[in-house]
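A single protein chain has been omitted from the complex, and every remaining protein chain is retained in its original position.
Chain lettering (A and B) follows the sequence in which the chains are written, and residue indices restart at 1 in each chain.
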Amino acid sequence: MLLDVQHLTTEFRTRRGTVKAVRDVSFSLEKGEILALVGESGSGKSVTSLSIMGLLSSNGRVSSGKVMFNGEDLLTKSEHVLRKIRGNHISMIFQEPMTSLNPIFTVGDQILESIRLHTKLTKKEAQEKMLHLLDLVGIPNPVKRVKDYPHQLSGGMRQRVMIAIAMACEPQLLIADEPTTALDVTIQAQILDLIYRMREQFNISVLLITHDLGVVAEAADRVAVMYCGRIVEEGKTSDILTRPCHPYTLGLLRSIPRLDDHTDRLYMIPGMVPPPEEVPEYCAFADRCEHATDKCREGLPPFITLKDRSVRCINIIAEDA
Amino acid sequence: MTDSAIAVKRSSKWGDMWASIYANKAALCSLIFILLLVATAIVLALTQAMGLQILPYDPNTGSMDEAFIAPCAEHWFGTDQLGRDIFSRVIDGTKISLSVGVAAVSIALITGTLLGAIGGFFGGKLDNLIMRAMDVILSVPSILLAITFMAAMGRGLDKAVLAIGLVSIPEYARIARSCVMAVKANDYIQAARVTGDSNLRIILKHIVPNITSPIVVRATLGISAAVLDTAALGFLGLGVQPPFAEWGDMLARSRSFIFSAPYTLIFPGLAITVTVLAFNLFGDGLRDALDPRSRRR
Partner (left out) sequence: MLLYFIKRVLMLIPVLFFVSVLVFLIMRVFSPDPATIVLGQHTTLEKANAWREQMGLNEPIIQQYLDYMYNVLHGDFGVSYFTNTPVTTELLSRLPATIELSVIAIIIASIVGVFFGIISAVKKNSLIDNFTMTTALIGVSMPVFWLGMLLIILFSGYLHLVPSGGRIDALMRPLGGTGFYFYDTLVIGDYEAFFNALQHAILPAITLAGYSMAIITRMTRSSMLDVLHQDYIRTAKAKGLSSYRVIFKHAFRNALLPIITVIGLQFGSLLSGAVLTETVFAWPGIGAYSVQCILRSDFPVIQGVVLIVAFIFVMMNLLVDLLYAALDPRVKYAQESA
């Protein structure tokens, strides 16, 4: 097991007191596996990834839990040790390729920086490696492109550069935080395909963070659905997408527009996501759930392990989406 | 958007503003201090017009026997080279500094806003001409330009007001112009035009409410700059003429006694600094209150 997150809880100090963004989240990732962490914005999926990286903003902290990476708990490591892991063993790419690259350095410099930081390659070797990386992520004419500044590249090209930076030191884990959200649909598929290829070629594990239970999650081996800082359902992608058990997962699936669907209106989950400071201590989805009973509001439902998945719900639905 | 929706949005905006200022202790204290200064200036002007003296001593006369008394119970801030009570003079100076500040800012605000709004609203050659003229004024450092005006027009408070006002016109013109252009591009203005509203009606109904807040913020900060400039001109001997009390002028006259009677220049300088500080703090608070985006900084 490469990554094993156990009972992770992350909180932020805000003007209105301490707010929990991630609540007792556990999941694990095998070598070479792609896990999609799916949820709406504010569900805590990005905070989970930043907690793993140790890159929470100064008002945030992990209050309990463990992040086991190769059998060692990253949360107990010093900043110095973490720096040697970041960008080296664990890399990350972000949602906005437009703003994630430093505008005043060339693409080449930004890739080289990563290579030179974590390896002992000479300048020449590093440059060769950089060109190889750009070729690998499918950037045409790398020799010319390395002298370009980020603003001279398209969004898709920039995300490829980000992937090249992330792959610079052949990491074991790639965290991709909404890597395709800001891109055109056609480019989305290309980038997903590229991530998939990287996994095949280097046997890396990928934590794919997305709000899209459709196309993006389909690229994953397993899916974990988050709602209000908690994982509510987790299992194999094919099982979750075809037979969701948690009412929230079902709701998400039904709100994806589909070509074969001829109903007039798109389904919408009633109500709104509660703000983090108002998340109740019972099932957070109960107030929006069509199947909710009084029992749902009595306490936090336990994680029920079925034969092909785990679900945090006491009224498990069995319905084909 | 209907009119009532706009009205609701606006009233809550001002409500938010007050809540935000109320929460900002520095801005709130500054506001109270500024109100106190204004009240002092008004009361002084009224009572002196009626021939009453409410200050402990006459600010403009003293006797040589009482020159250079260090701060004590009778003279809180001491007395100056002519035996005048510095406390009374510092308080009396509020009148000049505030009125020059307000008058200069009013000149700049009215002229600048009008020029900028006209340029922004009508565009074209007129706009180009106005903005190029503003660029020229901005290409000379403002205090130097004010001094140049003073050099040409001669000394005096009225001329100081004019000089300080003239050099800060471009700031208001730029703000007003960009606001008007932004508002003009909005859909609801286009709609108002289509439904046949006159230019004047559009300006009064849509543009004036929208440029108010940035202009008010600029004007508050502008008063602090004007108070500083007034003091600078007074210090150079270009502002008020004796015997009237003005903080900059008091400092200039104390300079000769800098080592023998340093207290003569502590208090007028403190008065300038605290007044300017109050307007700066209140202006910053007002900006944060009216433009939430800037609050983070």
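Here, contacts are C-beta pairs under 8 Å (C-beta built on N, C-alpha and C of every residue); 3 or more make two chains touch, one makes a residue touch a chain.
Every value quoted in this text rests on a predicted model; they were computed, and no experiment measured them.
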Among the chains presented, those that the missing one touches: A, B
Residue in contact with the excluded chain [from B:20, B:178 or B:273]: B:273
Chain not shown: contacting residue from B:77, B:121 or B:235: B:235
Touching residue (missing chain; options A:5, A:19, A:53 or A:157): A:53
Residues from chain B at the interface with the omitted partner, ascending: 132-133, 135-137, 139-145, 147-154, 224, 228, 231-232, 235-238, 248, 251, 255, 258-259, 262, 265, 269, 272-274, 276-277, 280-281, 296-297
Where the unshown chain meets chain A, residue by residue: 53, 55, 82-88, 91-92, 94, 96, 99-106, 113-114, 117-118, 149, 151-152, 162, 165
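Quick note on the criterion: only the chains that are shown with their structure count from here on.
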Cα-centroid distance, chain A relative to chain B, in whole angstrom: 53
